[in-house]
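Not every chain is included here, but those present sit where they belong.
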Amino acid sequence: MTESYLDNVWYCAAVADEIRDFPLARTICDRPIVFFRTAAGTVAALDDRCSHRQAPLSLARMVDGRLECSYHGFTFDGTGRCVHIPHQDAVPRAADIRSYPAVEHNGLVWLWFGAPEAAAGVPVPAMPWIDDPAQRCVFMRFAVDANFQLMADNLMDVSHTDFLHRTSIGSQTGRANDDDTKVELECDVDGDRVRFMRRVKNTLLGPIATKWAGSSKRTTRTNHLVWEAPNTIHSVLEFKNEESHHTIHLDHIMTPETPSTMHYFMPWTRDFGLDNVSYPTDDDVRQEQTLVVCGDDIPMVEAQQRNIARFGVLTDVPSRQDRFVVTVHRRLAALYAENGRPVPPELQRLGKGA
Amino acid sequence: MTESYLDNVWYCAAVADEIRDFPLARTICDRPIVFFRTAAGTVAALDDRCSHRQAPLSLARMVDGRLECSYHGFTFDGTGRCVHIPHQDAVPRAADIRSYPAVEHNGLVWLWFGAPEAAAGVPVPAMPWIDDPAQRCVFMRFAVDANFQLMADNLMDVSHTDFLHRTSIGSQTGRANDDDTKVELECDVDGDRVRFMRRVKNTLLGPIATKWAGSSKRTTRTNHLVWEAPNTIHSVLEFKNEESHHTIHLDHIMTPETPSTMHYFMPWTRDFGLDNVSYPTDDDVRQEQTLVVCGDDIPMVEAQQRNIARFGVLTDVPSRQDRFVVTVHRRLAALYAENGRPVPPELQRLGKGA
């Protein structure tokens, strides 16, 4: 955790299932963390280093829900307290390791880097649909070699669908410029959140969305998005025509690993195909989304990341479709300023646009 | 393009055949460029970034000789003008992208980084033998992980032939020191060019040159070289004895990719083996030269590059054979100074020699 990040926000660190009774190493906000479950089953998050000689605790053995360092046997509990040093009775408190508040909610694990006593006052982003028995969630996680803002911008700039995803989830009618009124945009700030709506009426869906909708008729595609800091985007994607009505909750949660890499979590929750249907199964969802995200989005934001690095300081030229991105960038930049943090370069590139 | 390079010279960027109706990404002088042919067939060279959000235009789709960015559909013509932004009518001029003058000549494409209006006053290096119907050219291109000056020095220091190419194109008699008068050297400055001649009389040729010459008798090998900025070396290699007389135009064109990598273009033009002969065919030439360049020259200059980096600041000790190198380094250093550019470290290593 460095000056580069906001610390009084929750960062999504893992899908809950990833944290088990053996150590998991993961870097969050430049901080190498070791995660594990204690004997009581609660999630523990410590700095991934033994206080003795800096061996990674992610290489430790789990003994009775505690970490026994594999190098010389210093042993730590889930609060980071050093509870044993071989061949001696006293354990100095200098041997303790920093731990971080971690909470498990809606199938995800969230981490807090700010003052521990402040954590209780800030709720983690709620996604009740994940636990709704009338819906079904598939958890996905992707490693992306780009600053986490670039993927957030990708998701907020919905107009990319018809170009970047031209052959997957995009549509020909969405690309066309002939009837501008087809696209409705709404954007407003709601306290700490930014809400955005984009509706394309009377459009032909791309091939995958056509399969989801089970209908090839012209459809109204509405996308409601809610952003909250640092970069969680709750997207509700609705396909509606006279034949069908389907809803997908697509939560995009971007967490910095380093300034130029991120963890991208994507719980994908649907209200259709819940029973023993032939399509879409959970595997269909996983395959389709992996194809789209790993085939289209990730290569593009990684190319952006490299391009920004090799060209140096640059100014973006926002389009009319960028209202959501522009609003969120301003909100985030203000948050950094309020917290006395330097505004990251990714939030400083926006120039004057259309 | 940074302070490190001369900008009022032409840089060879590609063999003309490499630039087609889809985008080609290539970095020239630290500048990432996208090359393509417009609908009219002319070469276009733009900064390889979309003005909207810095996606590489080398990932764009070509639509009617224009680049449609694959991310959100901003579209650019061959002059870098942004001609379309989806879902809006007006296109701000801030969305335009920088383009570079590019000319196609003698089968090569040259790029200009200086003021565009100054380009017309400076001719690209002429190589009329490439288009001469009585001769035949094979174009080769190599990627080399070394500063472009190290390969230029290699080519100007002809005495390396009998050592570095000992088992390929060198000769035992060339190595020997017994009869110093065999080697004639001439070097003179001719305006912006430096001319050099090295003649070895009565020598036995190495195995490949013996095959070219079709004669194993003692031969006079004369090498006329003309250097012009930034680093084009026109070499005319003549093999002459009572049985045969062959000439090869070997143009070596070195272009910086970055300070420590280069593009090495080598059009190889011969006045023999033009018709349906069994040797040398174009493939023979390509294979022989690739063996020599990739087997001998490139590993050596790359080893030099790494060695200079790991030893830090060093001074070369020029030999008597280095007159051409020394003269060109002085000329180039003067050119950098005249253009108000810092003299690169590769031109500052020459110490006092023999």
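Letters A and B name the chains as they come in the text, with residue numbers starting at 1 for each one.
We take it that a residue touches a chain if its C-beta (ideal position, glycine included) is under 8 Å from a C-beta of that chain, and two chains touch if they have at least 3 such contacts.
Note that the structure is a prediction, hence the values are computed from the model and not measured.
Shown are 2 identical chains; the number of copies across the whole complex in this structure file is 3.
What we mean here is this: only the chains that are shown with their structure count from here on.
Once the centre of each chain is set as its mean CA position, chain A and chain B turn out to be 47 Å apart.
Taken in their complex, chain A has these residues touching chain B: 153, 157, 159-160, 162-164, 166, 175, 177, 180, 183, 300, 303-304, 307-308, 310-311, 314, 316-321, 349, 351-354. The residues of chain B lying in touch with chain A in their complex are 27, 32, 47-49, 51-56, 59, 68-74, 84-92, 94-95.
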